[in-house]
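Below you'll find the structure, written out as structure tokens, and then a few comments.
A protein chain is absent from this complex, but the other protein chains hold their places.
== chain A ==
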Amino acid sequence: MAKQQGPLTGTQTLTIGKALNLGLRRALEDDPKVLLMGEDVGRLGGVFRITDGLQKDFGEDRVLDSPLAEAGIVGTAIGLAMRGYRPVCEMQFDGFSYPAFDQVTNQLAKMHYRSRGRITLPVVIRIPFGGGIGSVEHHSESPETYYMHTAGLKVVTPSTAVDAYFMIQQAIRSNDPVIFLEPKARYYEKGEVDLDAPVTAAEPLHRSRVVRAGTDATVVGYGPTMRVLRDSADAAAEDGRSLELVDLRTLSPLDLDPVYESVKRTGRLVVVHEAPTNLGPAAEVAARVQSECFYSLEAPVQRVTGFDTPYPASKLEEHFLPDLDRVLDAVDRTFSY
């Protein structure tokens, strides 16, 4: 990743990874209380180079190479936040967010509630998540359900460079703890970003968005599966079927109004994620849609997800991960009722 010199300005074509890097840079510039902390985030710039160059420019007191201890990272971030800092923690991989699970779910998530609002913890936890990178075990997990299931945490995930750039800044400005899930298999996808646009004018953090209009069926995804959705919609269009695509962007709180509105027009819904089926995000979406849109539904809500197994060895991940064929198969099913 090329080092950014001078002021960041203008509209640029950026990868999602670079957009995150610039969003973090902007946040460090805008607020001296923002700190980055994690394993290898300083000198190395992170194993995905998302924090590349930041320690060099902001110093070791703002970009901390932490000891190798995830509970330590999140636990100390909580203390730093109590002191008025805004720590942004990196978990090196999704599977390594679990050693911090107690600090995240018992401490970070509950402090505001327990203290009756006297303590706010503006901590962001960045987690590269999802599969499809051909890696070894624990490097391809989809932990979103655990975090969505935990009241007190907010959970968001960008799927484009624009969202990456603004959502990370919004997450850092949030006074609630935010689990910020980065679709690591998509770090290299590019998009145009207006770096001068004020973050306050960006799409709000907790909004879902229709990213492609369609008429025949609604397909909902987020983060890593959005590319699969786009490919599926292209393929379906060739078969004369028009899919409407929704990018959830925010998993907690869920913002399902755009989904209800869409399903009321199309009558058909497919929800796609890499996380396993059982109790996954799609279960919640389906339950809410069936109660809000019962009379509009032409078919049961279909789920296209990872299976209820541990994440497999990478030679098998293509079978585990939702792909275009499985999405179209599910769309077909909604037409068979």
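Just a few scattered comments:
Rule of thumb we're sticking to: a contact is a pair of C-beta atoms (placed from the backbone, for glycine too) under 8 Å apart; a residue touches a chain by one contact, two chains touch by 3 or more; residues count from 1.
One rule holds for everything that comes next: contacts and distances are computed from a predicted model.
When the listed names "Metalloprotease TldD/E C-terminal domain-containing protein", "Branched-chain amino acid ABC transporter permease", "Na+/H+ antiporter subunit D" or "Pyruvate dehydrogenase E1 component subunit alpha" are checked against UniProt, the chain not shown comes out as "Pyruvate dehydrogenase E1 component subunit alpha". Although one chain is not drawn, the whole complex shows that of A:Asp196, A:Glu298 or A:Asp329 it is A:Asp329 that touches it. The chain that is not drawn here is touched, among residues A:Ala69, A:Ala151 or A:Ala287, by A:Ala69. Residues of chain A that touch the chain left out of the display are 39-40, 42-45, 47, 65-69, 71-72, 95-96, 98-99, 134-139, 235, 277-278, 307-310, 312-316, 319-320, 324-326, 328-329.
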